[in-house]
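Here the complex is missing a single protein chain, while all its other protein chains stay put.
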Amino acid sequence: MTELTIVQAINRGLAEAMRADPDVLVLGEDVGVNGGVFRATEGLHKEFGADRVIDTPLSETGIVGAAIGMALYGLKPIAEIQFVDFIYPAFDQIVSELAKFRYRSGGQYPCHVVIRSPYGGGIKGGLYHSQSPEAYFAHTSGLKVVIPSTPADAKALLTTAIHDPDPVLFLEPKRIYRAVSGEVPDGELRVPFGVARTAREGADVTLLAYGAMIPTCLQAAETLAASGVQAEVLDLRTLVPLDEAAVLASVEKTGRAVIVHEAPRFCGFGAELAAILAEKAFFSLKAPVQRVTGYDTPFPYALENMYLPNAERIVHAARATLAAG
Amino acid sequence: MTELTIVQAINRGLAEAMRADPDVLVLGEDVGVNGGVFRATEGLHKEFGADRVIDTPLSETGIVGAAIGMALYGLKPIAEIQFVDFIYPAFDQIVSELAKFRYRSGGQYPCHVVIRSPYGGGIKGGLYHSQSPEAYFAHTSGLKVVIPSTPADAKALLTTAIHDPDPVLFLEPKRIYRAVSGEVPDGELRVPFGVARTAREGADVTLLAYGAMIPTCLQAAETLAASGVQAEVLDLRTLVPLDEAAVLASVEKTGRAVIVHEAPRFCGFGAELAAILAEKAFFSLKAPVQRVTGYDTPFPYALENMYLPNAERIVHAARATLAAG
Amino acid sequence: MAEASEVAQPGGSDGPADLPKAELPKLYRAMVLARVVDERCLTLQRQGRIGFYVPLQGQEAAQVGSAWALDPEDWIFPAYRELAVALVRGVPVKLLLDQFIGNSGDVLKGRQMPNHYGYREFRFVTASSPVGTQISQAVGAAMAARWKGEEIVTVTYFGDGTTSSNDFHAGLNFAGVFKAPTIFFCQNNQWAISLPRERQTHSETLAIKATAYGFPGVVVDGTDVHAVFAAVRAARARALAGEGPTLIEAQVYRLGPHSTSDDPRRYRTDAELAKWKEKDPIARLKHELLTASVWTEEEDATLWETTRKEVVAAFESAEATPPVDPLTMFDDVFAERPAGLELQRASFAELLKDGGLKP
Partner (left out) sequence: MAEASEVAQPGGSDGPADLPKAELPKLYRAMVLARVVDERCLTLQRQGRIGFYVPLQGQEAAQVGSAWALDPEDWIFPAYRELAVALVRGVPVKLLLDQFIGNSGDVLKGRQMPNHYGYREFRFVTASSPVGTQISQAVGAAMAARWKGEEIVTVTYFGDGTTSSNDFHAGLNFAGVFKAPTIFFCQNNQWAISLPRERQTHSETLAIKATAYGFPGVVVDGTDVHAVFAAVRAARARALAGEGPTLIEAQVYRLGPHSTSDDPRRYRTDAELAKWKEKDPIARLKHELLTASVWTEEEDATLWETTRKEVVAAFESAEATPPVDPLTMFDDVFAERPAGLELQRASFAELLKDGGLKP
C-alpha cells in the first residue's frame, strides 16, 4: 500500500501496465518529455522511450485514428486527450470508428483503445477546460465510459480498462487529481466494470454520482447526517456498463434519489438515471427524483463556483425529496 | 395551399427565404448543380447562382466553420450536412464554436447558422446512413434542435429557423421525406419554436415522439383505438427549446407515458423526457414510464426493420403502462 | 487460376518493379472479374435483389495494379470502392455477394451496406462510410507493425474528394513525422459525387499535397497497370527501407455513377465520359495483351463468358444462403453483452416469438 493522489495512482497504473506488457503504449500531446500537462505520464518517456510514449502532433483525430490502427494491429494503445474539451476534433474517429469497429466487422476487428482524459470543472478553466461530456459517449453504443473518484479506483479501473477487450473512455476528475489522496495497493489490481461502489451507507435518500462529485456528495451527506438524515452515496464508477442493479437496490431501499453531476442537466447522464428510476423503481419511489447538475449554459469562468453543484445544493435537493412524499 | 412532400416543402422554404433575403445562402456537398442527394436544394443553384448555393469541398468542419464565419459577418447561412451521420467531422465547430459563440463573447457575436441534415433510419442505410444523434446536440447548451414531421411544419419550422437569432440544427426525417405529403400554405409561414403539436388527442396514454416516429405513433394509436384505448400523440417539433408545459399537461391528463424515438435508448432524448416526468409529473403518473427506442447497438443494415421502433412495439408498451398501475 | 471468381495471389514483394509479361493475363483476369461483378451488381440493384451498389468501372487498373504490388501480409485500409483490390487479395466472389445481400454467409453478419466489407483473413480492414477515417488508422497500424518488428506496409485507398477530409491531413502528417511505412493510394477519379476535382482543391495535383508533409507524392496514369504497379512497388520498397511514406495519385475516371443512388447526367457531360471511355483500362490492357501475343480474342471471349457464368452462379448461391439470425443484432457491440443489452435482447427475443417484428 502506498499513499497516492489520483494523478499519481494513474501514473502508477500506466507504468505498471507498460512494464507488464510490451504491447501497451501511450500517445498524445505533451505526454513524452513533458510528462503530460498534469504529469500523469511523468517518467514514462524516460523509462519506456519515445517509441512507446509517443509525443504526437497537435491533432486529436490523428491521435485516436492512429490508436485505432494500432489496436487493430494488436497493440494496446492508451491515447491521452489533453483536456476532454479537446476531444471533439476526434469525435468522428470515436463515434464512427472506435465504437463501431467490432460491430461493423461482425466481430472480426475488436478495437481495444483506452482514451484517457481529464474532465470537469474546478480549476478555473472556463468554457474549454472544464466540460463534462460523458453523456455524449454514454449514448454511443459500443463505448465503455469509466470515471474513478478515488486513487485506488483510479489505478484499478485503469488497469481493467487497459486489459478490457473493448474501447474505454477513461475520464479523470482533474479537480480532485491532487486534492484527494488515499491508500493504493501495490501491484496489479483490477476492479470489474459495472460494479458500483457504496461510498457511504444510508437509509433515507440515495445520492447517485461519480467522479469529482463524490467528495461533494459525501460532504453533503455529513451535513444531512447532522440533522439526522442518512444519505447513501453511490459511486457509479462505470457509466457504461452501468450497475443498474445497485442503483435500483439503493433507491428501492431509500425511496428517494438525488442525482448529481457537473454537466448541464438537459440530456445529461442524470437523465438516464432518472429515466431508469421512472421505469423500474417507480413503485418504490416516495418522491420525485431530483437532479443537481451544472446549468444549461456553457461553463463559465468567473462564476465557476456558482455553476458547479456544491454540497449546499445537494442538501437542498435531498431535503426537497424528503419533504415531498 | 399546395400539396407537397416533406422534401419539397423544405425546398420551397429554402427558395422562398432566399428570394426574400439576399443574406440567406446555402452551402454544402453536392447542394449546387446536383440539387442535393435528396434533391432538397433542387433548382436553387439555377435560380440563385454558385455564390449563394455553394458546392463545397468534402469537409464538414470546413462547411460549418465557413458558415460560422459568414454568420458572424452578418449573413444567414444554411449549411447542409449530407447525412447527419457525417456531421461528426464538424462536431468541434458545432459544440465548441457555434453553440458557444454568443455566450463566450458576452453577447457580442450571435451566430445564426442553420444546419440542415437528413437523419434517421428507414432507407436501408446501415450504420452510417441511419443514425439519430439528436441527444448529442440537445445536450449542448446553446443549440436549438428542431425536427419536423409534416410538410407544413417542415416549411414553417425551417422558415422560423432561418430567421431565428440562434444556431439551429434542423434534422429532417429522411424516411418520410417523400412518404408523407400534405397541404402546405404558400408564402411565408412560421411556427414558433417551443410549441409542441398535438398530432392526435386522447385521454388514456400519451405517446411522446418527433420526426419519422409520428406516423408510426399514429398508426399505433389507431390499433389502440380499435381496442378502446385513446392515445394522445404529442409531436414535440422542437427538442430545444422543449415544450415542457405541453408534455406535462398531456401526461398529467393521461397519467401514462410512452416515449418513442429511433436513437439508442441509453442516454437518448427519451431519457430527458422520462426524467422530466419523474421530477415534475411524479404525482400524476399512474404507471412507470416506457421507452420504445432503437436498441443500444449500432444501427444494423439487414435487420433495420427489426431495429426501428414499430407500431407493434409501441402498442405493446402502451398496453404495458395501462396494465401496470 | 482455377476459378475465375477467385484471383490468384500476386507473387510477393521481392520481384522487380516491372510486371513480368507472363503475369499480365492474371492481372487482366482480375480486372475482368471485377468488371463482371460490377456489371452484374448494377443489374441486381436495379432488380431490387441487392439494396445498393458502388461501382468501380474505370478504376480496375489502378486497383489491380496497386494490389498486385503488395505482399499478402500487407494490411489494406480501403474505402468503399475497392472491389478489385479485394478480389486480388483473394476474397471469393460469393463472400462479397453474401455481404451485398447481408445474409448469414456475410462475415459482417448483415450489419453494413453493400461495399462496406472487410476480411481479417485477407488483411483487408472492414470499411466504413465516413470518408478518410481509414487514413490515420492505416498510419497507426503501420507504426504498430514496425513496433512489432514485422516487415510489412499498410496501404490505404481513398478518393480525390477525401483529400479534403480531416484524417487525410492528420494521417499524412503523422506518417511524415513518424516515417510510417504507409502507402497513401489516392484514386483520383475526377469526381467526388458531383464535385469535380478542380473545385475540390486548388492544388496543381493531389500528389503535390505530400509536400505539406515532407514526403514524396507521385502522379501515375491509373489506367496503366504497369505505371501503377511500379509506383506502388517503389513506395513499398521506400517504406520498408525506413524512408517513410509515399502519396500516390492514380489518375482515373469513374465511368459509372457514384453509386446506384446517383445520376451523373445531372452534373457531367457525355463528352467527358466519352473521352475517358477511350481510356477504359480493360480495353487498354486487352489491347496490350493481344499486341504482345500473350492473349487471343478467343481466350478473351471465353474468359468473359465463363466469368459471367461463375458470377451468376455465385450470386445464386448467395441468394440461396439463409438470412441472418435476428438475434445476432445484439452481438459484437462489446466482447460480452452487458446486463442492460442482455435485457434488451431478451425483450426483442420475446417480440420475435410473438410475431411483433418483421424483417
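Letters A, B and C mark the chains as written, and numbering starts fresh at 1 in each.
Throughout what follows, a residue touches a chain if its C-beta (ideal position, glycine included) is under 8 Å from a C-beta of that chain, and two chains touch if they have at least 3 such contacts.
Bear in mind the structure is a predicted one, so any value in this text is a computation, not a measurement.
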For the full complex, contacts between the hidden chain and the displayed ones involve A, B, C
Pick from B:G62, B:G120 or B:P151: which residue touches the chain that isn't shown?
B:G62
Have a look at C:R120, C:R199 or C:R308 and name the one touching the chain we're not showing.
C:R199
Determine and list the subunit A residues touching the chain excluded from the picture.
29-30, 32-35, 37, 55, 57-59, 61-62, 85-86, 88-89, 124-129, 265-266, 295-298, 300-303, 305-307, 310, 312-313, 316
Residues from subunit B at the interface with the omitted partner, ascending:
25, 51-52, 54, 56-57, 59, 61-62, 64-75, 77, 89, 92-93, 96-97, 100-110, 141-142, 144, 165-166, 194, 240-242, 244-245
Touching residues of subunit C against the unshown chain: what are they?
164, 166, 168-170, 173, 176-177, 179, 199-204, 208-209, 211-215, 244
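In this text, only the chains that are shown with their structure count from here on.
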Averaging each chain's C-alpha atoms to get its centre, pick out the one most distant from subunit B.
C
Just the number, please: Cα centre separation of subunit A and subunit B in whole Å.
30
Chain centre separation in whole Å, for subunit C relative to subunit B (CA means)
35
Please list all residues of subunit B that touch 2 or more other chains.
85, 88-89, 127-128, 266, 296-298
Would you give the residues of subunit C that are in contact with at least 2 other chains, written as numbers and ranges?
106, 111-112, 116, 128, 130, 166, 333, 340
